[in-house]
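Note that one protein chain of the assembly has been removed; the remaining protein chains are unaltered in position.
Chain naming follows the written order as A and B, and within any one chain the residues start at number 1.
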Amino acid sequence: MDGMRRYKSMFLLPGLLTLFIIIIFPLLFTIRVSFSGWNVSNPHMDFIGGANFVRMLADHRFWASILRLILLAGGTVLIEYVLGFALALMVWRNVRGQRVWRVLFLVPMMTTPVVMAAIWQTIFNESLGPVNDLLGRVGLPTVQWLTSTGPATVALMTVEIWQWTPFMFLLLLAGLLSLSKEPFMAAAIDGAGPVRTFFKVTFPLMAPVSVTALIIRLIEASKMSDSVYVLTSGGPGSSTETPGYYLYIRGLKEQQTGYAGSLSLTYLVLMIVTLTIVSRLLVRTLKTRTG
Amino acid sequence: MSRAYLTFKYAFIAVWASFVAGPFVWALTTSFKDANGVQGGATYLPWVDYKPTTRGWQDIFGGEGGVNVIQPFLNSLQITVLASAISLVLGSLAAYGLSRYTYRIGRMKNADIVFFFVSQRIMPPIVLVIPFFFLLQFAGLLDSIPGLVIVTVALLLPIAVWVMVDFFNNIPREIDEMAMLDGCHPFAAFVRTILPNSLPGITVAAMFCAVFGWNDFFFAFRLTFTEVQTLPQAVVALNSSIPPWWTLSAASLFGISPLVLLAVWVERYLSRGNLAGAVR
Partner (left out) sequence: MTKHRRAKLAAALAVSALAVTACSAGGGGSGASKPDKPAKFAPGSDISYTKYGSNYPSTTVKDVPGPCSYESISKKDYSGRTLRVISHAVPVMGEPTQLHAKQFAELTGAKVDVVNVPFGELYQKILTPLQAGQPAYDVMFYPSLWIGDMAPYLAPVPQKYLDTAQMKDVTKAYMQVATWNGKVVQYPVDGDRHYLKVRSDIIDSPKWQAAYKAATGKTLEVPKTWEEYQQIAQFFSGKDWSGSGKLNYGSAEVTKRDDLMFSAFISRAAAYAKNPNVKTGFFFDVDTMKPEINNPGFVRALTDFVKAKSTWPPGGANFGLGDEIFSFGGGQTLMSYSWDDAFIQAQQPDSKIRNEVEAAQLPGATQVWNRDTNQWDTPASINQVPYFTWGWTSAVAKDSKQQTMAFDFLCFFSNDANTALDLTIGRFGINPYRNAHFDAAFWEKQGWSKQTAETYVKTLSDMEKSPNRVFDLRVPGVNQYMSSLANGVADAISGQKQPQQALDDVAKEWNDITTQVGKDKVQAAYRNVVALENG
């Protein structure tokens, strides 16, 4: 086995170094630029101390967007998980048209988010789109999908759920298909009903897959911004702005590279800390439940 | 299973299926409209509600708008395939290493290294894009396919590593040990015995790479000028202040079609049960 040791770095290093080289410069650049006043009319790496960070502390839009993200991303991912799990259970076995459903349920995650958001915008268009039209046809009042805070949030979540529930569905279905039959037979011999079997057998067995799926989705959902940009452009007011979108406004639309650098850095640290804590908690809770 | 549950199950499936299909059906019907079919309010049925025209479809293949999706399609294809392939090779090597050996880099252990890979996905794209611009400028690779491939690899590698580590962890070590006792070089053991057993895992990883590579708009948009245009860029170029809904819909449907085929392919693996271990 000693022969193997010699090669161990040759497995890891190519990938690790590639990533490191591609990532380290941007990271250092962002740290440095966050201490500069780089903006559109002064595109230089000067040094202005911590002025950007002081400004950030008083930036209500930034902090409000972070709080909003916690609710928005957390809520969306949870709903995706529940729906994805339910769907996976339903087409797991004993279902007609199994393969058709499975393909159909996978398709949304394959589509380009910016492109689909443009389609969704036409769907939620309040006077020309089909949603309000259909509501009107069945005698319901029309809804201000993109111009009042509550419905706009619902519209955003709908788009995210449509796009990413398939991701949960895929991981959970693959997980279900890999379960061995014995625990289920044992439960059947004990005379457990479907509900009891689910909570005592299926759910605990699915814990590891669930943790992975939830964490990956949380990471991706924290970057939510395409759908916001296209659907509401953060409105009404700034009530649907996410950090991803706010960073985009400051950094690219207004070209305040320095200030956006300090925002991004703070955001990155916050996210890494939050996601680490969340994943530890998830692992612990689900593991204890598994016993 | 009780009747009530069965009714509920098929009702649920039907509702979800219409929710999933809805936007596609809407885009399909919109792609055959013109301004008059859009401006008066929502219309659904061609010939009944509006007069269909194929103008939207003509326009995306070099019609009047001057937009042509063919070259962007080929560019996207090249970038996605190359970047996915590189990410899969580097990613599975790294993942195999991480599942079989114990590493220590400073205070970082295996789990931390895996987290380092995955944590790259937490980076908001905006942190990366401006530095990437300068990097590619320095290398003379702005507005080129190789440049975009490099950037895309940075986005895909974490996904490949994440999927493959879990997968290799589930392959019994005895398999590689046996191969090596037979006198195989570790790389040879990896290529001859581990990889063939890992096709399902590679399939999942390849699918994720293809999805995220194909759908990247943010980076491709900002790191190219005129030479290289990818498909999402060509579609977004139609989102003007007067968006031609019909052309936009036609272009969107065209843009997502290749990946729908991918969904069919993935489902085949899924149904055979081959993906089973891939996500544990």
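Assume a residue touches a chain if its C-beta (ideal position, glycine included) is under 8 Å from a C-beta of that chain, and two chains touch if they have at least 3 such contacts.
Computed from a predicted model, the values in this text were never measured in an experiment.
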item	value
Full-complex contact with the absent chain, from B:44, B:115, B:221 or B:265	B:221
Full-complex contact with the absent chain, from A:112, A:178, A:232 or A:266	A:232
Chain B, residues in touch with the chain not shown (by the definition above)	35-36, 38-41, 55, 63-67, 130, 133-134, 137, 142-143, 221-222, 225-227, 229, 236-244, 247
Residues of chain A in contact with the chain not shown	37, 39-43, 55, 61, 125-128, 132, 142, 144-149, 229, 232-239, 249, 252-256
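Simple rule for what comes next: only the chains that are shown with their structure count from here on.
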item	value
Distance between the centres, which are taken as Cα means, of chain B and chain A, whole angstrom	15
Touching residues (chain side chain B, partner chain A) in the complex	1, 5, 9, 12-13, 16-17, 19-24, 26-27, 30, 38-39, 41-42, 44, 90-91, 93-94, 96-98, 100-101, 103, 113, 116-132, 134-135, 150-151, 153-154, 157-158, 161-162, 166, 177, 180, 186-187, 190, 204, 211, 214-215, 217, 222, 231-232, 235-236, 239, 243, 245, 248-249, 251-252, 255-256, 259-260, 262-264, 266-267, 270-271, 273, 275-280
Chain A residues touching chain B - in the complex, by the definition given at the top	1, 3-5, 7-12, 14-16, 18-19, 22-23, 25-27, 29-30, 33, 83, 86-87, 90-91, 94-95, 98-99, 101-116, 118-120, 122-123, 127-130, 132-134, 162, 170-171, 173-175, 177-178, 194, 208-209, 212-213, 216, 219-220, 222-223, 226, 230, 243-244, 247-248, 251-252, 257, 260-261, 264-265, 267-268, 271-272, 275
